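With one protein chain removed, the remaining protein chains of the complex are shown where they sit.
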Amino acid sequence: MLKYIIKRICYALLTLLLLIAITFLMMHAAPGDPFARDKAMTPETKAALYARYGLDKPLWMQFLIYVGNIFKGDLGTSTKYGREVTTIIGESFPISFELGIRSLVISIFGGILLGTIAAIRRGKAADTVAMTVAVIGVSVPSFIVAALLQYFLALQLNLKLGSVFFPITGWTSEMSKVLPAFALGLSSMATISRLMRTSMLDALNSDYIKTAKAKGLSEKRIIWKHAVRNAIMPVITVLGPITASILTGAFVVEQVFSIPGMGKFFVTSIQELDYMMIAGTTIFYGAFLIIMTLLVDIAYSIVDPRVKLANGKE
Amino acid sequence: MKMNQLGKLALSALMGLTMLAGCGGSDGASDGKVIVNLASEPPEMNSFMNQDSTSGNVLRHTVEGLTTLDSNDNPVEGVAKSWDISDDKLTYTFHLREDSVWNDGTPVTANDFKFAWDQLFTTYLGAAYGSTWAVLIDGAEELMAQTKTKKDAKSAAAKKAYENVGYKVIDDYTFEVKLTGPYPYILGTFAFYSFAPINEKLYNKYGGIKHYGDDADRMAYNGPFVLSSWTHEDNMVLTKNDKYWNKDAIKLNEITFKMIKDTNTALNEFENGTIDMIGLSGIQASKLKDAGKEIQTYGDGSVWYMEFNMNRPGLKNAKVRKALTMGIDCEKFIKTIPMNDSQVATSFTPPVINGGEFTKSVGNVWERANGDYTNAKKLLEEGLKEEGIDPKNFSIELLGDDSDTAKITYEFVQEQLKTNLGVKLEIKPVPFKTRIQRMNDKNFDIVWAGWSLDYNDPMSYLDLWLTGGGNNHGGYSNPEYDKLVKSAYMEADVEKRTQMLLDAEKILAEDCAIGLVYWRSRDFICSDKLTGVQRSALRDMDLRFAETK
Partner (left out) sequence: MRKKKNTMQNVSEQSMNEVAYTCDEAISADEFTWVGQDIEKGNVIVRESVSYFKDALRRLFHDKVALTLMIILGFILFMSILMPIISQYSMSEICDSRNLPPFSDDIKGNFHILGTDNLGRDSWTRLWYGGRISLLIAFVAVGINCVVGIIYGGISGYFGGWIDNIMMRIVEIVSGIPYLLIVILLMTIMKPSISTIIIAYALVGWVGMARLVRGQVMQLKEQEFVISAQTMGASAGRILLRHLVPNTLSVIIVNLTLAIPSAIFTEAYLSFIGLGVPLPQASWGTLANDGIINFRYYPEQLLIPAILISLTMLGFNLLGDKLRDAFDPKLRR
């Protein structure tokens, strides 16, 4: 196992390098330049700025310098803010991370619970309600959910109460974190509950559950010990992409609730063609994605011992 | 173990849901503390490097130049308590006050101005406004030419240029500036943040070009407020500067700038009572007005138009351009899109310049259809015939930004041209940087664009359309226009100068160099607590005269 993990980490570094190389090429191919603005700039000024940020060198050289600097823990300087990318990410990532963890917890626990209940009560009212909630959760994107939550649960409630219950914006008090986490987690929760219901139904129909029933195990034990453990596989699979989408999807929720997180940089860095910021966020996001996939693969073999990782098919 | 921690987090999230927090709004009586919406993070707080109005809004409160603008946008004493102007209006001698100090107690001297201006005109540092202002000051263009790289800037020629440049330290409290022409607007221009002083020692102490202005504790302040904390992407807190020479005139004790981008969120905050001033979208303003709220409006100095690419078939014909301009019902446009006090433009220079006098003397030189499009249609037909284009095949593309309001604007224009003229307009919304690139590459038919002033003079608008100008993306060229604008540059006689610019405006309208549409106004609302906020084209957000009730 350890050998496998080390091998995977080596692959991960290689993947990351390739990812950053491709992104590097692509961002420089994108039309426009980081310093373009409404009012024209003289070529001399532009050249000066290019030189200042090291963008005057050939692309391959910029890439090598960049990769070399990564190992020194330097991700370059943002052309938009003139501040170091590591500083900006260092300020904003913890906030996005906390927001992400909160919504992940809501979506995983909520999703598994809803999905399991729906599967057990298949065809009953509880099933229909749970699945309708889930479907609406998937159909209505987070920017709408966030705006509605803010308007009704924060503003209107506050006006009714005459005091601030849920703050409209910010990321300071515990209360200010509730609505954003929920808005961000809702669609993932819905996804998980849908998947959970389906695979739970599969699991409940399988022979080992029948055996367990025949053995006279209690219903509760059968469901939570046997069925859920087996049904959770597809959920684990989507956890990788879901975490990723929560991380990047944070953009709209962070904007609506005016949270100083990292989500916005995924979008604005590209709009601004803030090269170092694009590369920095991509590396960060890529690393995150790769680690998540690795964890998911490891989780596979833990949850289902039949899955072999290291060698695949013999 | 892991499960346990996750469980704890889940629990805390649930706790959050059920917990009752009792934090109230900021409704203390007249504590001089206000919260206003700045909308976004100021990207550059280093005054000479800045080019952005958001940062400008903060800098207006934290640094002060030779002059400063009063409530009517007129230049009044700032760090300079008085000045002498030579008879030819080319040399200004500023006498600095001795009680203007940086927030650490260091006095603000003429050297600080010399240092800041040197940075501004040192090309390799990359100040975007350097080239804009260099034309005004004697020797500044030469300085910029000699400092294109770091190496050049250390050469003997550069050293000479630094010495010979038109601004000079006479003594610690006397600063002399030589201009290239008798510019009537120059005193107001010196209030602009580009010309704000910077103390060399403090500048280097705080990290120089790389880091000056990065954080609250990485810059020096000589203005009415000091930046006491800066939570990036979230808020900035400005507190009153006790060392400011004119501190008695400042009534606010603390300004918190919030960076709320989403206008609906901002309105929610406002109605929640947790913010004192926000900008409003057109629909928000009109709805609040209907609800009996007091909305404030200001012309933000931007003029909006369609820029025609003169090299595209059909569009090089003035008749076609005129027809397309007339094809838009501008009255209806304003009712539909900005929905506020924005005005149909009657000249390229908007009325925010010189109190509207210039605009008034130009009068209404742009021909509008006023509901009858037969003339416009005829013009279009004629024009296309002259160009040998079959009207049926005439189809053009409108390039524009990809923002929400922009999109609906284009849709409106598209439908107007279709119904009024029968012209097929395709819309190409692109990201901002792509739009600029395509404009620079002259890769467009028509682009929806806006322009806003740098200084309080029609010239800030009219020199845009000089042949070969950097912002003249459509390639408009009229020798007569060039001659008028260029001679107005050097004209010391105010009346003659104004006449030249008036004539230039007329040529612009005759040629229909652009499809002029409207002058934009913007709305904002203040809470009952906050009064005296001033917003104008030159001072986008000014709370120096504000107070709380």
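As written, the chain order gives the labels A and B, with residue 1 at the start of each chain.
Just so it is clear, contacts are C-beta pairs under 8 Å (C-beta built on N, C-alpha and C of every residue); 3 or more make two chains touch, one makes a residue touch a chain.
Predicted model only: the values in this text are computed from it and were never measured.
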item: Neighbouring displayed chains - absent chain, whole complex; value: A, B
item: Candidate in contact with the missing chain, chosen from A:A51, A:A126 or A:A244; value: A:A244
item: Sole residue of A:I5, A:A51, A:L217 or A:M233 that reaches the chain not shown, by the stated touch rule; value: A:M233
item: Option from B:D88, B:D171, B:E411 or B:E480 whose C-beta touches the chain left out; value: B:E411
item: Residue ranges of subunit B at the interface with the undisplayed chain; value: 264, 267, 281, 283, 287, 336, 402, 404, 407-408, 410-412, 414-415, 418-419, 426-431, 434
item: Positions on subunit A contacted by the hidden chain, ascending; value: 11, 14-15, 18-19, 22-23, 26-27, 29-31, 131-132, 134-136, 138-141, 143-144, 147-148, 151, 190-191, 194-195, 198-199, 201-202, 205-206, 233-234, 236-238, 240-241, 244, 266-267, 270-271, 278, 281-282, 285-286, 289-290, 293, 296, 300, 304, 306-308, 311-313
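The working rule: only the chains that are shown with their structure count from here on.
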item: Subunit B to subunit A touching residues, read off their complex; value: 6, 9-10, 12-13, 15-17, 19-25, 41, 43-44, 46, 49, 51, 123-128, 130-132, 144, 148-150, 209-210, 213-214, 231-234, 258-262, 264-265, 268-269, 271-272, 274, 431-434, 436-438, 440, 449-451, 454, 469-471
item: Residue ranges of subunit A in contact with subunit B within the complex; value: 30-33, 35-42, 44-49, 51-52, 77, 80-83, 88, 91-92, 101-102, 105-106, 108-109, 147, 150-151, 154-155, 158-159, 163-165, 167-171, 173-175, 177-178, 181, 255-258, 260, 264, 271-273
